[in-house]
Each structure stands twice: as C-alpha cells, then as structure tokens.
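The complex is shown incomplete by one protein chain, all other protein chains being positioned as in the whole.
Each chain carries a letter (A and B) given by its place in the written order, and its residues are counted from 1.
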Amino acid sequence: MFNQFSRWQKIMIPVISVVLGLLVGAIVMLVSGYNPIEGYAALLSGSLGEGFYIGETIRQITPYIFAGLAVAFAFRTGLFNIGVEGQLLVGWVASVWVGLAFDLPKIIHLPMAILAGALAGALWAFVPGLLKAKLRVHEVIVTIMMNYIALHLCNYLVRYVISDGQNTTDRVPESASLKSPFFETLTEFSTMHYGIFLALAAAIIYFVVLEKTTTGFELRSVGFNQHASEYAGMNVNRNIILSMVISGAFAGLGGAMEGLGTFGYGFIHGAFSGVGFDGIAVALLGGNVALGVILAAALFGILKQGALIMPLESGVPTELVEIVIAIIIFFVASSYIIAYLLQRLKKGAK
Amino acid sequence: MKKRKYGVALSMVLAAGTVLAACGSDEADTGTDEGSTGGEGAEETSEFKVAMVTDTGGVDDKSFNQSAWEGLQQFGADNGLEEGTDGYTYFQSNNDADYVTNMNTAVRNDFNLVFGIGFLLNQAITDVASQNPDTNFALVDDVSEGDNVASITFKEHEGSFLVGVAAAMATESDQIGFVGGVESDLINKFAAGFQAGVEAVNPDAEVQIEFAGDFNDAAGGQQIAASMYGSGIDVIYHAAGGTGNGVFTEAKNLKQQDPDRQVWVIGVDRDQWEEGQVGDDNVTLTSMVKRVDVAVQDISTRAMEGDFPGGEVIEYGIQEEGIAIAESQDNLSQEMLDEIANYQQQIVDGEIEVPSTLE
C-alpha cells in the first residue's frame, strides 16, 4: 500500500508513527495524572528489564510474527485475510491433537505436530480462497465467519473429542513439545520456547517465496493486477487459493507455537485470543515485508508484555497501553498525513 | 503512592462507574463479617503480601474478579496493608497467555500468597506453583493439585436453588430461562441447582437452558435474552459474566418500552441490583451472590496467620456464608422471602441435598 512512496518514506512512516504514538501516549498519561517517564520506564523494564521478562516478551513476539506474516502474505497478493484468528485456533488445536494422539520419537513427532498446525490453518483458509476464486465471494466476509466457526468448533473438539468433557486437554508429551528447559532456565522460568526460531525461519521463507520464486512473482502480479496476470497467462484463481492457503499455513503455525510451546495444551477459549487481529496491525506497521513484520511484532510484543507490569510499577492502567498501541496504528493508517508532512519538511529544508 | 491510589480509583470510576454504590454496601457488610479476625494482623503487615491475577474478564467485570478484588481491598484495609508492590495488588490478564506471566511476576515480586481468579487459571497456577514451592497459591472456582495450592470452590448449586425458588414463584408464564457462559462442569452446577429449586416450588414450570459460548459477549447474551423473552419466558437467570450484561440490557429495553410487562433477570456472583435499574423500575428480581470476597478474605487471613490450607479443597456454601441471596430484596415479596428462608434452612440442615450436576 506504500507504493506511491519512496523507499526512504516507507521506512520513515512507520518509525514516525511509532514515535508520534508514544508521544501522544505520553500526553495522555500526563493528562490522566501519571508520570509518562515512569510509565515508559516501567514498560521497558517489564518487557526487557530482566531475563524473565525478555523471555516472556520473545514468547509473545513469536505468534505475532506468524500472524503478521499471515496477514501480510495475503495483503501482498491482494487479499485481506481477517481469518488469521480462526486459522490460528484450528492450527493450535490440530497440533495439540496430533501431539496427544501419537507416541513417536521427537524427531518425527514434533515436526508432525507442527505440520498438522500448518495444514489445519491452510485448510481453514482454503475455504474462503476457494469461495473467492470460484464464486467471487468476498474473503473478508467468509474469513470473519470462519473465525466464529473455528472458535466454537475448537472448543467442541477440546471438550468432547480431545479431552473427556474437560476445559483443557492434557499436556502434549515431551516428544511433541516446543518447550525449552534451556531457555526456561536461562530466563528464570519464563515460558520462552523454541518457537521463535521457527518464526524467524518463517520470515525468511516468506521473503524467499514472495520475492525470489516464480510462484511469488505470480502471486504478487495477481495481487497488483488480476487482469494483466490473466493476460500474461497466469491462473488467477489458482493463485488466489494458493495465497490464502499459504497465509493460513502461517497462521496455523502461529497456533501450533501456542499449542506446543507457550501453553503445551489446548483449552476452551471464552473469546478470541486477539493475536490474529493484532496480526493485521503488525502487518500494516511492518509494511508487509518480512523484516518489517519481525520489527513490528517485536514492538507489539514489548508493548503487550510491558503493559502487564505498568500498573504495578507505575500505576498506569493497562488500558492506557492499549490506547498507545491504538494511537500508533492510527498514525500508521493515516500514513498519508505523515508522508505529506515529510514532503513539506523536505521542501522546507531546501 | 497517593498518585497510584488516585489512578486506580480513576480507572475504576471510568470503567465500572455504576458499581460504586454496590461496592460501598459490600464493603460495609464485609467489615462486620470480618470484624472478629480483622484487627489481629497489624504487626505482620509488613511481612505479608498478597496479590491476585484476574482472568481475561478483568478487575472491573462486575463479577467475581471484581468481587475478589473488593475482598482483597477489604483485607488490605482491615490489616493496614498498602496497595501496591508492598501490600496487596492485582494483575490484570488481557490474554490467556498472560496468566503464567502474571503469576510469575507476582512471585518475583515476593508476594506470599497469589490468588488465581477463575478456573481458566488452573493450568497456569499448577505450573507456577510447582516451580515455586515457597509461595502459596489459591485458585478460585476450580481444583488444582499441589501442596502449596488451596482450591476454593463454591456450592453455587445451593444459591442457585434459592434463586430458583424465587424464579418459580415470580413467573406467570411458567417458562423460565437460564443463560450460561461457556458450558462446563462449573456452569452446570448453577443450572442444576436452579432447575431443582424451580421444580421444588413449581413442578409445572419449565426451565430452558442456553449457553452463549462466551463469557464476554454482551451482544450474544442480549440476542439469547431477546429470543427467550420473545418466546414467553419472563424470568432469566444468567451465569454468564459479561455476557449476562446483555441479558440485563434486553430486559431493560423491554421494560422501558412497556413498563407493565413482567421481565425479570436474576443476577449472579454479585448483587446485580444496579445493573437492573431502569428509570424507577428495576428488572433484577434477585441475585445469587457468590462471596468470592468472603473467601478471598478468609484464605488471606488464614495464610497470614500461618494457617494456610495448602493442598486442600475448601467449599464455601450457604453455611459458610460464601453463598447467599442478594441484599437488595425490594422485588421479592414477603411470601417469597419466607419460602426462600425456609428452603435455606432445609439446605443448611441437610434435609435437602441440592444436585450439582445436570442429570
């Protein structure tokens, strides 16, 4: 969406958005009677201040990277995947299910469980992709609906199929677990797990597939201009479905990270986890490129994690942190304003 | 420190607004309850620190998170504790993934006792408790294993039985509704007790049971309520947290359109009289009050006195004053109150065994 901007602007716009968001957040804190310096200091120490918090922050970043990549991948190919939340949930439950259902050596079991998550997410996204390709049903509507189906279906599966009428499933065995005793010890019993490496690997795969392969060439082409792609002999429908499937696979992997890593089990969700929806903001802030998504996910992870400790350390309520995040997204979304200001600034400098 | 208190107060005002009056009456009430144990711990205060971790409903959920926090505040006030890292505090969870983090953060800040509010925190509390044997934990609404964990449960079926009696006497259509949050053993306890209470008084009345699938979906709750009231049901008992707010909204809308129409809501967990106020009318028939605050104060006091019931499951029922009918009784006739008192006595005496599961 930043095509009309120069490379320099593409980098500066999110950075300035973040800075402005933090500034306005500081003003909101001041007006509400809190000390913004104390507040942001608490936020930083609560996310990066100690080993434990760093571990928790990295754990938080992991699903954000996957959700961000999922949304960004669809974005880049002209689709708006709001169903990341649902795809993440099915990926979660599928990975836990496979984790519990089999008894295999880790070298087979863990990849299999992770793959099950990816497949489930892909399958969940395949439906809206197919409907879009064949019947031109708008993917936004279908993916939103699929979110609800996913939520309640997963709850049903957890309660009646995977567990015996319980609120949570059993814990996945060690052979299917992403949990890392090494990291846990290193970070003073945080829930940090190996998922972060998979997330970073996923970002590299994202970059290579989209930018370096013929498939990515087609996907991007279809995203920019379906007519020209059709003219060039590309199969537009196939690419729409493929795009959704890959996007869903990223989301499903994010779910597997939660299911096999963060929690190690599945449970009844009273409401959406919100990670999938935050993924939209992560993708937007990250400019839909791999590195951008990682950085944006890191920012979100830090903000969300630091928000937990802010009330205790500085008295600033978590709601205010949510406001700061919302303001940042607002400034990214209104990037035109910033681009305009940048141009003005440049002119002034001359 | 002043600023901090002001901040919490402000956020409570912003978010919880209407509840303040209810808080006031609760606090006054618990003050007398705890009068006997309140004054003692003055010397230990600097030693003893207690925290609670909310579930995703948040501390201003007008339900058990809020009730627990009120209990903790009362405990703090009674024992001269300061709010914050050195006395008592709460950690709000915005996400399921926050439970473990918040638990750990509480432990790392050297709180002696950490409450987990709600069965959603079971796994988290079990994990963190096993990693931190020197800290005491208490789980509300579910049972966790572990020598340093006390499990607090309530005999919700008993209270639900009593409001079932009220519902059965209030209904004119003999059709009664029950809206649950997410189907679970816990919520089934409410439904089972309620159904038994209705049946005891009015065997002809029918109870329709629905689950919203969510504890935080007011819109969904309103939809279910709309269809229930539309089908002739005139009393709805909700055990659905935030979702239940939608039930109140629908009932109040109906009452506003037609003040002569009979629509009742039975509140849960706290005295939900305030939620039912519409003009001069009030649609809250009564509320099944679960005194999470009483339990929280009780366990905190025992822990402070070195009598922490680690590894035990403590059940709070009518007898333990953990379960009761709400104080606001303007919508209950004397006849109803008598009947309720009658049944209450029977339950306390063990003459009635209230079922805790749906058959």
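Assume contacts are C-beta pairs under 8 Å (C-beta built on N, C-alpha and C of every residue); 3 or more make two chains touch, one makes a residue touch a chain.
FYI, contacts and distances are computed from a predicted model.
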| item | value |
| --- | --- |
| Listed names "ABC transporter ATP-binding protein", "Nitrous oxidase accessory protein", "Nitrite reductase large subunit NirB" or "Regulator of SigK", with the criterion being the UniProt name of the chain not displayed | "ABC transporter ATP-binding protein" |
| Displayed chains contacting the withheld chain | A |
| Residue of A:229, A:243, A:262 or A:314 touching the missing chain in the full complex | A:229 |
| Where the missing chain touches chain A, by residue | 3, 212-217, 220-221, 224-225, 227-235 |
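Methods note: only the chains that are shown with their structure count from here on.
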| item | value |
| --- | --- |
| Chain centre separation in whole Å, for chain B relative to chain A (CA means) | 34 |
| Chain A-facing residues of chain B, complex | 3-4, 6-8, 10-11, 15, 56, 84-85, 89, 91-98, 100-102, 104-105, 108-109, 119-120, 122-123, 131, 181-185, 213-217 |
| Complex contacts: residues of chain A adjacent to chain B | 32-35, 50, 52, 56, 59-60, 151-152, 155, 159, 165, 167-168, 188-191, 258, 262-263, 265, 267-271, 273-275, 304-305, 307-309, 311-313, 315-319, 322 |
